[in-house]
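Have a look at this one.
All protein chains but one are shown in place.
To keep things simple, chains are lettered A and B as they appear, and every chain counts its residues starting from 1.
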Amino acid sequence: MTAIDPRVQEALDGERDPTTLPAELREAYARLTAAATLLRDPPATSVADRVMAQIRREAPATRPPRRSNWLLRPVTFRLRPVWTLAVAAAVAAVVFLPFRESAIPGAEEGVAQFVGHFPGARSVEVVGSFNDWQRGALALRDEDHDGIWHGAVVLPAGQHEYMFVVDGERWVADPLAGRYVDDGFGAGQQNSLLIVRP
Amino acid sequence: MTLLLLLLLQSPHARLEGRVPAAALPPLDSLIGQAVAESLPTEPLVQKALEGGAKGIPVPRLVNGVRHGLVQLRDARAIVSRATPARASLDGDVAAVAAALARGLDPGLIERLLSADSEPPGPVLHAAADLVAHRFPADSAADLLRTAQQQGLHGTRLLDVAVAASHELQREGGRTPTEALARVRAMLPNIPVATPPHPRTVTRRAGRGS
Partner (left out) sequence: MVAQVLAGDGEAFGIIIRRYEPGLLRFATRMLGSPDAAADAVAESLVRAYRHLAQCRDPQHLKSWLYRITGNRCRSHIGRRHMSDVALDDAPPLADPVDTWAVLERGEQVALVERALAALQPEKREAFVLKHVEGLSYEEMADVTGARIPTLKMRVHRAREALLLALKELV
């Protein structure tokens, strides 16, 4: 590629008065500015109507949900309960919580079951990506008061991160999750990872 | 599910207001704005910000956590662009690769797993991450999963392959990773579907003073 004289570059960058360019350099300057001028022809089309039609269709109450842009994109699944990768002792009695009491999972949903052994705890809840990390949304139960806290919820198929919160203040990874990922906040804490199969 | 949809319909800024410290909102808006401008998925960043707010993470670390997520999304898109250019604009693929990077999977391995498969990459990447987490050599893990795909196993069935390998490793008498993978390879495509034990069984075991 033939280099352009730096003085032409300066003139094109507005750092030099082009009238001060020597005659032999003016053609290159003129050719490039002419090319840019030709490329400035206004477009013949407009997309305004098309965009506004789309925006009107997406009125706030009916805007299409963001489908699976975070969750794994599901392929054809059959309805199955979730399992964890660790040793098989991962599931307690299934109790459908008020959150989705007696809910029947849809075609791209599955049942997620949570179990934790926290003897002496007053409360255990699950907080995670499936409930926007909201406190108080998914409480586990220990009806037998044996320290085994459990619960289940219907979730979209795909990947979810979560932790247990014990007694409202202690954040604990699920020891039975089998999959973990660093939470990325620099203190080495790990979130539990759940993959829900529909 | 309805709650989740309602949550997703709100703008990222609206979802973060009141959930993260006010001082964190401007830098978080900026980071999410960068993701928007770069056509990267924003939901992973919103989730990370909400998580940080819920955990009470100090503002600088919270913002860094989200920034790290943005970097991973960029890296993920670069990997998807190289391996499967036609899918580079698919948010799900980019998010799945970012999740695999977060699980510590090597970028080269991810690219290798993507390039030979036109399916959504989440399941095969998680299966690979599961195998690597159980100390199977990464290349051998990728070979096994590739063989499983060639023999008709796809989607979450690949996770069953990883579970089977894990179980082989834990069999009484012990097996080396190489032996475990060879056993699973010999079983293909008839890998059992991993199912949890009956809940009552677990309750009884947990009740024995564990």
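Assume contacts are C-beta pairs under 8 Å (C-beta built on N, C-alpha and C of every residue); 3 or more make two chains touch, one makes a residue touch a chain.
This one's a predicted model, so the numbers in the text were calculated from it and none came from an experiment.
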> Out of A:Ala28, A:Ala121 or A:Leu176, which is the one that touches the chain we can't see?
Replying inline: A:Ala28
>> To test your reading of the contact rule: which positions on chain A touch the chain that is missing from view?
In response: 1-4, 8-9, 12-13, 28, 31-36, 38-48, 50-52, 54-56, 58-60, 63
> Footprint of the hidden chain on chain B, which residues?
Replying inline: 11-14, 26, 29-30, 32-34, 36-39, 42, 81, 85-86, 88-89
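Keep this in mind: only the chains that are shown with their structure count from here on.
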>> Help me check something: in the complex, which residues belonging to chain B touch chain A?
In response: 1, 3-5, 7-9, 15, 19, 41-44, 47-48, 50-55, 57, 61-62, 64-65, 68-69, 90-93, 95-96, 99, 102-103, 119-120, 122-123, 126, 129-130, 133, 154-156, 159, 162-163, 166, 170, 193-197, 199-200, 202-203, 205-207, 210
> Which residues of chain A touch chain B in their complex?
Replying inline: 60-61, 63, 65-66, 68-77, 80-85, 87-94, 106, 109, 113, 115, 117, 127, 129-135, 146, 148, 154, 156, 158-159, 161, 171, 178-179, 181-187, 189, 191, 193, 195, 197
